[in-house]
Every structure is written in structure tokens, then in C-alpha cells.
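For this depiction, one protein chain was excluded, whereas all remaining protein chains were kept in their positions.
We call the chains A and B, going by the order they appear; numbering starts again at 1 in every chain.
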Amino acid sequence: MRVEVQGLTVRYGDVTAIDDMSFTLSGNKIYGLLGRNGAGKTSLMSALAGYRKPSGTVQLDGVPVFENAAAMRRVCLVRHSADAADKGDKVSHVLEYGAAWRDTWDNDYALELTELFKIGLRTKVGELSLGQRSALGVVIGLASRSPLTMLDESHLGMDTPTRYAFYDTLLHDFMAHPRTIMISTHLIEELSSLLEEVVIVDAGRLVLQEEADVLRSRGTEVTGNASDVDEFTAGMTVLGEKSLGRTKAAMVYGALEDDQLIRARGLGLELGPIALQDLFVHLTDPVGGKR
Amino acid sequence: MFDDRSPIYRQIADRIKADVLSGALKADEQVMSTNQYAAYYRINPATAAKAFQQLVDEQVLYKKRGIGMFVSTRARDMLRAQGRETFFGEVVDPMVAEARAIGIPLAEVIRRIEQHENNGGV
Partner (left out) sequence: MKIFRRLTAALGLFSAMVAGGAFVFVVALTFVVSIFRDVEISAWNVVASQVGPWFLLFIGVYAIHNMMPVAVAHGRTRREFLLAASAFSVVLAVVMTATEWLGFLVEGGIYSLMDWRADEHGAQLSYFLMYLVWIAVGMLCAAAFDRYGGGGLFVLPVALALVVVTRLRMPGSGNLPFVDDTPDLFGSALPAVLVLSFVVALAGTWVIARDMPIRQRTS
């Protein structure tokens, strides 16, 4: 599903959670929505899911989503506390709501997933552990088979084996039923190999939107004599620096041209890759080097 | 598994090439489908597809419509030829530089290589 956001702003009283954000997602991919706590991830997803009235426009496949019955049918957002489940309801009731209200709901799959995540059908939602409630959110999200499915911090409280079961399930279901999936997280290292595209937000603004694999090739760590590093990185986007004695390491963002590679070799500089996780940290670092 | 420090599609392509070179993947042998590969290594299927497409473009693999992808007959020879081209630049030259840096005379390095030759190594 194609997602278009134009001039989106979300305010809570004096706090601006999303500040005039615009982007387009072409759809049918797994997207990672990355940002620090309070960066605006949940607010953004809430606007995409029609949970709140947007100022600016949010369109799914070319039509506004807010209070649009046809568009709402095709979107599902599960925020960490399982929106589609009332605390007093039993898990089985939650699935009944899904079956009753969602045209695309796959109940057999929902039951299969509750078994996989060991969620008791007769347990009340309020009595589930945090990890189980997160898992129930994943069940609701995946079993909805919505053309746009968004999972907000779905890993919260899950132990490591459960998280990997979640990743595997997500991947299998995505391959069997390709659709637009957006996952917000800050556990980037674990999840990043699943992502095709990455959207990074910080302080309510879009920092970048890029194919994950392209992003992995964008960051370079330049290490060497401090003055040589400074000379080499002049005019480049430097995300962060650290020094040890006369040696300096600078994180540079952007693809390096051949002549730059030759020059680096001439200066005796060492060039190394930067992990996506580190790149994210530096791109959203409030005290990070020069921006 | 794949690390997060360079494009994953490139790591996949390199791994398959290494398997072809070592003989783990034989000529005309079918390789895993992108979805199998993605599920097995827990990676995005589009990333796996991109790696496979690159290998098809480089003629390491070929597609049989509706069946899958196979190792090209001449993939191994081709990769060996490419490897020979870059071997001295990427393996020998850095080794010589390293030997110089830590003070090993090149004559000693050469002697060592000759020992390998005499012991029947390739």
C-alpha cells in the first residue's frame, strides 16, 4: 500500500510531536521506523492509522485515511499496549472482535500464533505479562493481514527466543502475504536484516528515508593522524568524532568517490564500515558532532 | 550470519561465490530460492533477491523460468579467473606490506611459500 504524508503536524498542547513531516512509502516492503524515545514514532503511526485527525494530509493509496471506512479497513496499528484488546476481555474475545470486525482477519492463523506465543485463550488481557501482551499485539497485527500493518515497539517485554520467533513469523507471513509492514523499534541490530527500507525520525522530523542496504554502505569511519583526518573530512558530513592522542576517528556519512578513496590511501588513512546501529545513534544524537 | 556493517546483498553474493569457488556448489546445481534463503538467514527477501539478481547479472547463476536458479557451467572458472586478477593486489601486496612493517625479510616469506610448495600444497 502506498503511503503519502504531506505536511503532517501532531501537537499535544504545547508539545509538538510531529513537525511538518512529509514522505512517501511506495509500499509492499518491510519498513523500519527508527527513532529515539519521544522522537514521534507512535504519533506518526497513530496518524497513519487514523487514530487521530491529522493536520496536514495522510493518504493511503491516494485517499485520506481519517474516518474513511474503506481506507480504515485496510490498516492496522498495534501500539505496545495492544489497542485492539480491552484489559477486561479474555484473549478469546479479542480474537472474536478481530474475526467480527475485520474482513481480512485469518482466525486459524490467529489461533496458530496464540499457540506459538503460548498465550492462553481464557486469560484476561490485563493478566498477561508485558511480553505476552506484546505477543498478543503481534497476533492481532499479523492475523489482521492488513495491507498496511504497523507494529509499534512490539518486542517490548519479549525474551530473546520469543523475539526471534516473532521475527521468523513476521518474515514467513510477509513472504506468504506480501504487504506493507512498518515496525518501530530501537533494537536495530536484531531487526535490521529484516528491513528493506528505513525511516529515521528525530524530534518530530524526518532525518532520512533510505534502503537499509544502501544505508549500510553510506557510513564510513575514517581513522588516522588527527590533522590528516580533519583535512580529509573537510566539507563532508561528519556525524561524530573521537580522538585518542594524535589519532582521530571520524564518522562520515555519504558514499565516497574513487578519487576520495585514493586520497585517503595517500594520506595513510584507514577506512572502515559503520554498523547501522551506530549510524542511527549518530544520526539522532543530540550532542553528536557536527550535523 | 550477516553483519550490519556492509550491504547484506553483497555479503550474500560473496558467500555464494565462495561456495562456488570451494566446490560446495557445483555447476548446474540448483541454489536455494530467495524465500528459502531469506527465511533461513532471517533476512529481507528483497535483499536476498537483489543478491541473486546481481549473481545472475554477473553470470554466476542462471534462471530457469518457474523452476529456480542454478550455478552456471562456467561460473567456477570465471570466478577463479577474477580471483587471480585481484589476488596479488588484495592478498599478496598487503601481506608484503605487513611483513615489512613487522620486519620480516621478504626472503623469509618466500622460503615459507616454497616450503608449502614442497609439502605438496597447491
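Note that contacts are C-beta pairs under 8 Å (C-beta built on N, C-alpha and C of every residue); 3 or more make two chains touch, one makes a residue touch a chain.
Keep in mind it's a predicted model, so treat the numbers as computed, not measured.
Partner chains of the missing chain, restricted to those shown and counted over the full complex, are A.
Listed residues A:32, A:98 or A:273: the one in touch with the omitted chain is A:98. Screening A:29, A:133 or A:248 against the full complex identifies A:133 as the residue touching the chain left out. Interface note for the absent chain: among A:1, A:72, A:187 or A:226, the touching residue is A:72. The chain not shown here touches subunit A at positions 42, 46, 50-53, 66-69, 72-88, 97-98, 100-102, 130, 133, 140, 144, 146.
Methods note: only the chains that are shown with their structure count from here on.
With centres set at the average Cα position, the gap from subunit A to subunit B is 33 Å. Here subunit A touches subunit B in the complex through residues 29-30, 164, 167-168, 171-172, 174-175, 188-189, 192-196, 212-214, 216-217, 273-277, going by the rule given at the top. Considering their complex, residues 2-9, 35, 38-39, 41-47, 50 of subunit B touch subunit A.
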